[in-house]
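Here the complex is missing a single protein chain, while all its other protein chains stay put.
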Amino acid sequence: MSTATAPGRPPAPGAHLARKKRLFFPFFLPAVALYVLFLLVPTVATVVLGFTDWSGAGDTPEFTGLANYSELIASDAFRYSFLNTLLYIVVGGVGTFLLAFLFTMVLREMRGGKVVRAILFFPNIVAPIALGMFFGIILVYRPNRQGLANYLLESVGIDAVKFLAPENITWVVTGCLIWASSGFYITILMAAVDRIPPYLYEDSDIAGATPWQKFRHVTLPLTWDVVGVAGVLWTISAVKIFELVFVLAGPGTYSPPIRSWTLGVFVFDRSFGDQGAPAYGTACAAAVVMILLVSVLVVALRRLMRRDVIQY
Amino acid sequence: MTTTAPAGKRTPPRKPKPAPTARGLSPLRALGMAVVWLFTALNVLVLYWLVAAAFKTPIEIFTKPFALPRTWFERGQPFRNLLYAWDNAGFGRAFLITVVLVAVASVVIVLLAAPAAYALTRLGVRGSGGLTNLFAIGMGIPFQTVVIPLFIGMAEFDLTNDLFGLFLIYVALSLPFTVFLLTGFFRSLPDELEEAAAIDGASPSRTFFTIMLPLARGGLITALILNAIGLWNETLLSIVFLNENANFTLARALFAFNSAASYQSEYGGLVAGVAIVVLPMLVLYLLLARRIITGLTLGAGK
Amino acid sequence: MASVTFTGTTRFYAGNPVPAVDGLDLEVADGEFLVLVGPSGCGKSTTLRMLAGLEGVDDGTIHIGDRDVTDLPPKERDIAMVFQNYALYPHMTVAENIGFHLKIAKVAKTDREAKVRDAAELLGLTDYLDRKPAKLSGGQRQRVAMGRAIVRSPQVFCMDEPLSNLDAKLRVQTRTQIASLQRRLGVTTIYVTHDQVEAMTMGDRVAVLKDGVLQQCDTPIGLFSKPANLFVAGFIGSPAMNLVPARASGESAAVGGVTVPLTPAQRAGLTGDDLVLGVRPEAWRVSGAGPGLSAVVEVVEELGSDQYLYCVVDGVVSEPIAVRTPGMSPWQRGEKVVLAPVAESLHVFDKGTGERLPD
Partner (left out) sequence: MRSTRLTALAAVSALLLAACGGGASGGGEDALALPGKDEYLAAPCPEVGTKPTTGGEFTYWSMWTKDEPQGQVLTKAMNCFTEKTGVKVDVQWLGRKLLTQNLAPALNTDDVPDLFDQDVSQVKAAIVAPGGTQTVEDVLDYKIGEGDKTVRDVLPRSVWDFPANKDADGKIFEIPYERIGNAWWFNKDLITDFTAPQSIDELFGLFDKAKENGMAAVSQDGDIDFYNAYFYTQIAERYVGAGGLEKAALDKTGQAWVADPNLAKAAEPVERLAKGGYLIDGWDAAKFPQVQQRWADGEAAYVFLGGWAPSETREYLAKQGGDKGITYATFQFPQPEGATHRVVEQLPLGFAVTKKAKNPEAAKAFIAYMMNKDILSGIATVADNLTSRPDLPTPESMTDIKAALDSDAEKTIFMDGLDALSGGKWVESVFYPLNNDLLKGKLTAQEFVRQLAAKQAEFWKTNG
């Protein structure tokens, strides 16, 4: 096609690049158009709607300034939602990563490690709603007809636990979250660990490093960047936890008690959830809080995790 | 000095001795091993429970969680729970809808995301980095944030309670992750092939379709699979955007079935419903575990 | 300091019925520099890793001094290892890298710093102590790896091809540095390489391995002048020794019109009539005519100081015969020549067993 150029010589790079650049818009526009239309514009709309009072159903939004936000601050439901979300992000995150770290120490040199990893990973491809229903059944407390969890506890002589009692539910959900998501983070971290040259571990063996020292001096510093990315991923996904809590903590038909709510449940409840007319304005305000929370956490995390880039 | 060992003198041990380093069990390692095995065993157990319970009566589910299912088999109705869920939760139709919706949406997502990712990484356009970050930010926006304006907006165009509307939303909301994932793949491709194609006189678009796309095949397939999994499990949007049973996706149907089945004490059916949603993913996973795992880690590691 | 003794040491790898190292018997004297050499897959690295404790030992024992270390973890063996890739920790500075083992061993900080400084000085790394490995040249990295080994003052150095990542010039330079450093420190050293030049130039003694079996262990001169078998004969020396099949008849052996006498001992050692004559390139006499193998010069390599001729001898050997002649000799490509071996430099091997026949 580039007949103008002599054989054996590349076309002038400028010309080629310019032709390539002409592809940019046809290639980029469809995706970015959808992205802006369906994600950015609605996000802005949500921010705007957060300043209004609106119950939908033909009603028109009415500007109320910060009223929604002061309502949120005063609302117990919101307070629980916010604190629980924070709890799931922080405690669930710490638990998940501790577990993942513990696993990296062992899985690296374990036979059958790949199979184990695959098994641990599996819950991640199960719909959260199915997980929630499933946990709801296995965590049943019912003397003489216990769910699987209590059945196991009782069969080893431990008293059954009221997992689903409201005062326990946040911790149970945290546990379930850790169970369900640790496989994913184990996999990510293990992939990073696998990239660490084995001779570094051999050298630490010769130095006589304990597993903890190997983790502390080799694994952690060399996977730090991946840990950072994984932390961001965790934050992003933990902020929107919804189905698992909704189905696990409640009867499934109605919203669960507010004590177990997350921001995701709050937004859902206020917009499409429980009794009463929707409060789209309040829901949008809460959604804005979700964005703020995730932004603040991600920025903080990035700052906290900042280190020199490691070059091999 | 010379030693020539007679052949066959040595018989290999059943398994070679581990290095002395691996032998010492530190408390931490012991703990780690215990947790790993416990965790793994638990996962296997739970999976077994799920599959077994899908064939059990409620009494069996709760009183003999480990026993193999019996009652329904004895009564000649081994698939009773699955049939119940299939009929009463409309899983039959939902299954079909989900398969088609997920398949078409995943393909379209990749078809849109691949050129965009290519444009962002390999066309040398100034500002590409910033635009890539713009897409990356989209991954951090929770669905809950956009669902209300989206719903109102879609309603304007009569696209609520409509599978095409849901399809559009699925495609649009999956783009940030997919574009981001694919930029990683395209960035890792060598320049030489593209240059060689240019020297051979291929037009830039032709280079993209005949050289770069096939090269990025691994990434495209990964993106396809990951989107398929994500959309298969998607619940929130389908709750909001689908009202009629006739349109329900599997996860949506399961959500509706959950409350109905509890009112009706239909634990067998409930577990079977969960199984119907989970098992196809299990099969897919067994077939593609490696690809899924490497894909996810690639996506995350970038 | 201490000696190192392998006794019947054997290593298998999972799924492979052939041992990677088979009944190795080897003794390394205190302070000796021993080079393990052989083609890739011969088991030399495995041997070193068994000594370091990075591999299990399936059979036999390893002693360092009087201590049986066969089942000891690496840290209790008092060894240091230099890896092929140096195994420098990318996130640590040079000083941290060198001091890492001391830190793990809980050496007090001031003590540690002093030792690191000494080692850095010894290796000329003082100016680089705060750098990360990525900012160092290949030679500097190599020295950091050395520094990490010597700072521990171990009883034994294990070096696994430590020069293979350097360019040719630096390799020559560094190899003398390592050798002299070792002589200065006097630490027993086991050095693995696949490069026979390194082996010959550095080692007090060289052990040649093939397929997990020790072929010969001797001084460089011993290996060169009295290779124990055909493998060693072909492996040591460059260009390699020419191996010419011959047939014994009576008190001599004949090949292509050349007859060489056999000693009684050689005759006694023969298992059959077939033998192999080993002739180093410099042990040929080349002439235009006369008794010997008639050959055609196929390639002439002129090095200035030396000249190598590669000559085809039809019907006797399949490979061209390498011949070293003084530089600027008049031989031309395509020229017909006659090759005659120098009798006193001949190596005679039994063809059946491949073993060298006693002189």
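General remarks:
Labels for the chains are A, B and C, by order of writing; each one numbers its residues from 1.
The working rule: a contact is a pair of C-beta atoms (placed from the backbone, for glycine too) under 8 Å apart; a residue touches a chain by one contact, two chains touch by 3 or more.
These numbers were taken from a predicted model, which means no experiment stands behind them.
When the full complex is examined, the chain removed from view is found to touch A, B.
Of the options A:S75, A:T210, A:S237 or A:S295, the residue whose C-beta touches the omitted chain is A:S75. Annotation: of B:F39, B:W72, B:Y118 or B:F208, B:W72 touches the absent chain (contact as defined above). Those residues of subunit A that touch the chain absent from the view are 55-59, 70-71, 74-77, 136-137, 139-143, 162-166, 168, 250-259, 271-279. Although one chain is not drawn, its touching partners on subunit B can still be listed: residues 57-59, 71-72, 75-77, 80, 83-84, 87-88, 151-152, 155, 158, 160-161, 239-240, 243-246, 256, 259-260, 262-266, 268.
What we mean here is this: only the chains that are shown with their structure count from here on.
Between subunit A and subunit B the centroid-to-centroid distance comes to 15 Å (mean Cα coordinates, whole Å).
As a whole-number value, the distance joining the C-alpha centres of subunit A and subunit C reads 56 Å.
Shown for subunit B are the residues that touch two or more other chains, namely 19, 21. For subunit A, residues touching at least two other chains, in rising order: 205.
On subunit C, the positions that touch subunit B within their shared complex are 10-14, 16-17, 19, 22-23, 25, 53-59, 71-74, 213-218, 228-229, 355. Across the complex, subunit A is touched by residues 52-54, 73-76, 79-81, 83-85, 87, 89-91, 100-101, 104-105, 132, 134, 148 of subunit C. Subunit A makes touch with subunit C in their complex at residues 197, 199-200, 202-209, 213, 217-218, 221-222, 308, 310-312.
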